[in-house]
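The complex appears here minus one protein chain, its other protein chains still in place.
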Amino acid sequence: MLISEITKLIDGEIEGKIKGEIDKVSAIEEAKENDLTFCLEKKYFDKIGTTKAKAVVVPKSFSLKTSKIVIKVANPRLAMKKILEVFSKKVLIEKGVHKTAVIGKNVKHGKNVSIGAYVVISDGVRIEDNTKIFPHVFIGKGSSIGENTIIYSNVSIYHDVSIGSNVIIHSSAVIGADGFGFVPLNDKYEKIPQIGGIIIEDDVEIGACTTIDRGAIGNTVIKKGSKIDNLVMIAHNCRLGENCALAAQTGLAGSTVLEKNVSMGGQAGTSGHLTIGAKTTAMARSGITKDIDSNKVVSGFPAQEHDKEMKMQASIRRLEELINKVNKLGKEIKGQRSEA
Amino acid sequence: MLISEITKLIDGEIEGKIKGEIDKVSAIEEAKENDLTFCLEKKYFDKIGTTKAKAVVVPKSFSLKTSKIVIKVANPRLAMKKILEVFSKKVLIEKGVHKTAVIGKNVKHGKNVSIGAYVVISDGVRIEDNTKIFPHVFIGKGSSIGENTIIYSNVSIYHDVSIGSNVIIHSSAVIGADGFGFVPLNDKYEKIPQIGGIIIEDDVEIGACTTIDRGAIGNTVIKKGSKIDNLVMIAHNCRLGENCALAAQTGLAGSTVLEKNVSMGGQAGTSGHLTIGAKTTAMARSGITKDIDSNKVVSGFPAQEHDKEMKMQASIRRLEELINKVNKLGKEIKGQRSEA
Partner (left out) sequence: MLISEITKLIDGEIEGKIKGEIDKVSAIEEAKENDLTFCLEKKYFDKIGTTKAKAVVVPKSFSLKTSKIVIKVANPRLAMKKILEVFSKKVLIEKGVHKTAVIGKNVKHGKNVSIGAYVVISDGVRIEDNTKIFPHVFIGKGSSIGENTIIYSNVSIYHDVSIGSNVIIHSSAVIGADGFGFVPLNDKYEKIPQIGGIIIEDDVEIGACTTIDRGAIGNTVIKKGSKIDNLVMIAHNCRLGENCALAAQTGLAGSTVLEKNVSMGGQAGTSGHLTIGAKTTAMARSGITKDIDSNKVVSGFPAQEHDKEMKMQASIRRLEELINKVNKLGKEIKGQRSEA
């Protein structure tokens, strides 16, 4: 691809001579002579001196001297997205329904679908146009999948699950297993049947080995645009608003409500039956035990506002000093008393 | 189903006129005019005023005025279990052995089993009556599965695993992978073969993407009635007593022993080679580092008795105040001294 085309694509501003083409996109340390690379943050700018790449995409603020071609952009991550989209057009699964796919009764699928080897699709499933389903996926009775959705290998989708368009579900994710619902009776647990469903709206991404349980009664809901990383647990009857982001190994207990644009760092967790307000951020490892308002940043366990938590952590780190100080004060008082 | 039948089933007491039938069971916010719903806790009682449901199951203590039919019961969760069992009789997999199932030598299976498409059952496996095995399950050599057990899609059961009756195992769970056992030698790790097995007794439920490792020597054991949520790690040679309950993302290190009726909240963990006594509860995110007696409630990391932990957490939250107080005392003493 011509450097001039790339520059146009990302609405960039070139510094240096524009010499021809780019072979591929590489990491800054691994780039070869005809490669394009990225250097998005100031702290890595010195790597531009040593990379072999021909051209480097940098933020507008970049002002160092270099012999490389630099392409300055207002939003370097957006530029990265646009360029990588061009360089990632690999076909990973062929069009068509593989002859080994087992398709149930009353299954409807749209145009241009890819249904891989050994996929099992149960009765009454509906799959829209251009959707790709990789080998060994199981889809239970009556579930539906929208357009342009990608389901990677070994995903399990139980019955009565509704999945939207432009959704991506990574391998070994499990959508629709029973919620963890039991009634204790005479020191034993009796299972409460989980008869609810799941609604996953458009543009959602679900990571590998993530589990989203079906509702006990009523649905578990993941709204449009939410992104969920690997190994995340979403329990029965949770409701995620639009454009939430949950990093890896986070866990939401039953009936947790996240309003829109909530983000949670890795290994965070919530108690059940609580609400986190819109645009609130829970830092990594937060343990949220009660409702949180909108537009907050929280951390710690039990989670509190992040600046409070930071002060508290700083105080804890001064605790030994405090103990010494108190001991000293005690001696001084004793001293004063004996003087008196 | 007739409201009168439901009332009888759950040994309930009706208030309001008994008008005919129920179509289905719904969540209180989503219910339609002919639906039954549940309102189990006082804090949600005001929802009864706005639900469209025809009838609501409530606890005995309910005493508000309402135009709805209410059915009062002593144990509302038990009532829920009984009613949902009636409304959940959906057939999710057909009877019989699917023609694509690969069955090894000397495999025995009982009557009325359902063995789905592309299931692979290795040599010497034994499966009892009425057990359901969903597509893409793999069962290793010499393993056995009892009656009425359900194994959902994409579960892996390694060799020499014994699974009881009325067990449920959710998708992508892995039963019998090698324990994490190595001997360090010259800064490398040498693998210790894991030759033990696994015994899972009757009435156990295992969540999606949960991993239970086989014993190094001797068995990992999960006793009758224990319930394990999603994404839980149970390491080699752990022993869970009867009726334990482990919430999601909990992890037990090697050779942990839980006596009967232990329950652990989400994201809790234990060090290895320790024992937690019967009927002890570890709150969510507890990190247990030593033996715990029976009948305790513990929390925190390192875990201690819950009321101690609560006091400690309260003290930490007063730490800044304490620092200020000590500073003030210091000044006062200095003041007294200079006065003196």
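Each chain carries a letter (A and B) given by its place in the written order, and its residues are counted from 1.
Please note the rule applied: a contact is a pair of C-beta atoms (placed from the backbone, for glycine too) under 8 Å apart; a residue touches a chain by one contact, two chains touch by 3 or more.
Keep in mind that this is a model prediction, so the values were computed, not measured.
Of A:7, A:130, A:149 or A:172, it is A:172 that touches the chain left out of the display. Of the listed positions A:192, A:247 or A:276, the one in contact with the omitted chain in the full complex is A:247. Among A:261, A:280 or A:304, only A:261 touches the chain that is left out of the view.
Residues 102, 118, 120, 122, 136, 138, 140-141, 154-156, 158-159, 172-174, 177-178, 180, 182-183, 185, 187-196, 209, 211, 213, 215-219, 231, 233, 235, 237, 249, 251, 253, 267, 269, 271, 287, 301-302, 311-312, 315-316, 318-319, 322, 325-326, 329, 332-333, 336, 339 of subunit B touch the missing chain (whole complex, contact as defined above). Where subunit A meets the missing chain, the touching residues are 25-27, 29-30, 37-38, 75, 77-78, 80-81, 84-85, 87-88, 90, 92, 98, 100, 116-118, 134-136, 152-154, 168, 170-172, 203, 205, 207-209, 225, 227, 229-231, 243, 245, 247-249, 260-261, 266-267, 284-285, 313, 316-317, 319-320, 322-323, 326, 329-330, 333, 336-337, 340.
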